[in-house]
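The structure under discussion appears below in the form of structure tokens.
A single protein chain has been removed from this complex, and every other one stays in its place.
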Amino acid sequence: MTRILTEHFDTEPELHEIDVYRRLGGYAGLSKALGMSRAEVVAEVVKSNLRGLGGAGFPTGGKWQTVPGEDKVPGPRYVVANADESEPGCFKDRVLITRAPHQLLEGVLIAAHAIGAKETFIFIRGEYQNQYDVLARAIAQADAAGFTAHASIALMRGAGAYISGLDTALLETMEGKKAWPRQPPPFPTVSGLMGRPTVVNNVETLSMLPSIMVKGGEWFAKIGSPKNGGTVVFSVSGHVEQPGIYEVPMGSKLRDVLTLAGGVRGGRKLKCVIPGGTSMPPLLEKDLDIALDFDAIRAAGTFLGAGGMIVLDETADAVEVAHNIERFLAHESCGQCTPCREGSFWSEEILERMLEGKGEGEDVRNLARIGENITGKVICALGDTVGMVTRAYISKFPEDFNKRVATDGS
Amino acid sequence: MKTKAPVRSPFTPEQEKELLSWTTKYPYKNMGLIEALRCVQAWQRQVSEPAAAYVAELFDLPLNHVWGVATFFPTFTQWKTGKHRVGLCHGLSCSLAGSSRMEACLSKTLGVPEKTATSDGTFSWETMECLGACEQGPALQVNDRLQGRATQALIEELARDLK
Partner (left out) sequence: MGHRVKFKLNGRELEAPEGQLVIDAAKEAGVEIPHYCYHPALGNPGNCRMCLVEVAGAPKPQASCRTSVRPGMEVKSDSDAAKRAQASALELHLVNHPLDCPVCDQAGECGLQDYYMKIGRYQSQVREDKQHKEKRIAAGPHVMLDQERCILCTRCTRFVDNVTQTHELGIFQRGHAERIELAPGMILDNAYSGNVVDICPVGALTDRDFRYKVRVWYLDHTDSVCPGCERGCNISVHTNTQRTWHNDGKRVARLKPRHNHEVNGYWMCDEGRYGIADLDADRLGKVLSLKPQKTEMSWEAMASELAGRLQSAGPGLAVVASGMLSNEDWAAYKALFVDALKVGKHFFSPEPDQVGEGDSLLRRKIKTANLRGAEALGLRSGSFSELETMLESGRIKALYVIERDLYRIYGDKAPSLLSKAEATVLQGPNKGPLGDHYTYRLPATAYVEEEGHFTNFEGKVQAYRKALEPIGESRPDWAIFTLLLKALETRPKAVLA
């Protein structure tokens, strides 16, 4: 099975050292890119069909193309690596940074050249202090080797808050404000960090760039499925035998990833698989042959997200799961807009009451109705998720919910 | 016009110097605010009103802005954490792996409820949202460093060794 990012993970324990990374061909992509024009680099990434691997799945080359040229908008522009991985179920960025920090740095530097940025930032969640140290060391190594001559890399730590992983909220945090998402337009590529054109890309997305430069966009596009180039790294956890990260070509079957992770623990029956992080609706046993890419998975009513795959076996209860997720969303809601702020907490409270055995007949209908009232009517995707999650679990596991409410007439 | 009384500094001269350095570390002054407040939290184990007032003055920002940031992000507390701030993840995967049992274990071993420092100030523990270690749940961290899978043994070891 083709692996791009994790190709050497099993055989090279010192991949985080710059000389090891270079021995394996590291920084050759950057050299090649620096010899190309900016437009050529962007074109290669467009050709690659690389999609944003932090959750949104937006074509990376397409995003870069919306950065205004320096002739139109002179002055600083920035690249920000989003290392604020906080979606429950996702830990692939943590592993990628720990094992292959230079792969990320190289990607950041390639992106900097592509959009003409002289300064770049890696915004990393505060809870990844070990990874911060790894990156600081790697940056010092890259500086010493002269790779940051065209663009500097600065680190910045977050202070918790899941919402600061959303691109516009991340920019707000970087500007020293509360992580309240913005409402584009304008989009960050036009007006981002301090009003300057800014490309915000996920760690995994940026890490793909070196190989795209070396082997070409066409090569990358051929791996994977139509319009979804390359590979994708899944963080697999929950009721599986071997939790961990698994890199597979885009379009691989869900069944195959499950097999790589050793299957459901103890050979138990599968209840459902959350494919992209807890914000995404779950898939059932019947969906195991679904192709895992950004587009095909939509047909099953869910999203690839950031590939945080959580496997749940028959011992899991949908109401407990829904409660856990809504509690998370209510806790992490930034509070800026009313429907999310009020609706997430209301949903959590109803689910909690149901778990305490005090569920009432209207609760299930209300949860679904509240969900419908929130999704699509809020400022950002977190709010959309609040409504999507409850409705997904209610519709897929009605028995779990119905047994928690008092039956009519008793 | 209101004249503001000069803000008294709750920091040592070295700490003041480090805070000042964050006003120039990044291309725009305000970008250093979060890191500066992280320093405050690390030194004083909380971000209190006098500390926020000092930082606001330093960054030339109104206090309501800085206090808004200080009360928004979970890293900053308005209660004094222990010297070793223990975090236990209760995200979905960690929950499935038994985080609630480990909550009880922490409470018993450290002898304090959630978000309350021990009387000698050494420890405090709290549940946290997904720490990005779902494959080793229930994940446990101390002062933003992942320690691994929370077990009774690990918790007891930490309680012993970190004292």
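Quick notes
For reference, chains read A and B in written order, and residue numbers begin at 1 within each chain.
The rule is short, and it goes like this: a residue touches a chain if its C-beta (ideal position, glycine included) is under 8 Å from a C-beta of that chain, and two chains touch if they have at least 3 such contacts.
Keep in mind that this is a model prediction, so the values were computed, not measured.
Touching the missing chain, out of A:18, A:138 or A:337, is residue A:337.
Taking the complete complex into account, A:379 is the one of A:122, A:311 or A:379 that touches the chain left out. By the touch rule set out above, chain A reaches the unshown chain at residues 161, 178, 183, 330-339, 341-346, 349-350, 353, 360, 362-363, 366, 369-370, 372-374, 376-379. Interface residues of chain B facing the missing partner chain: 2, 49, 52-53, 62-65, 67-68, 71-74.
In this section, only the chains that are shown with their structure count from here on.
Residues 76, 85-91, 93-94, 119, 125-130, 154, 156-162, 164, 173-179, 194, 235-239, 243-245, 274, 278, 308, 310, 312, 316, 320-321, 324-325, 328, 331-332, 334 of chain A are the ones touching chain B in the complex. In the complex of the two chains, the chain B residues touching chain A come out as 25-28, 30-35, 37-38, 59, 61, 65, 68-69, 72-76, 87, 90-93, 95-96, 128-137, 141, 143-146.
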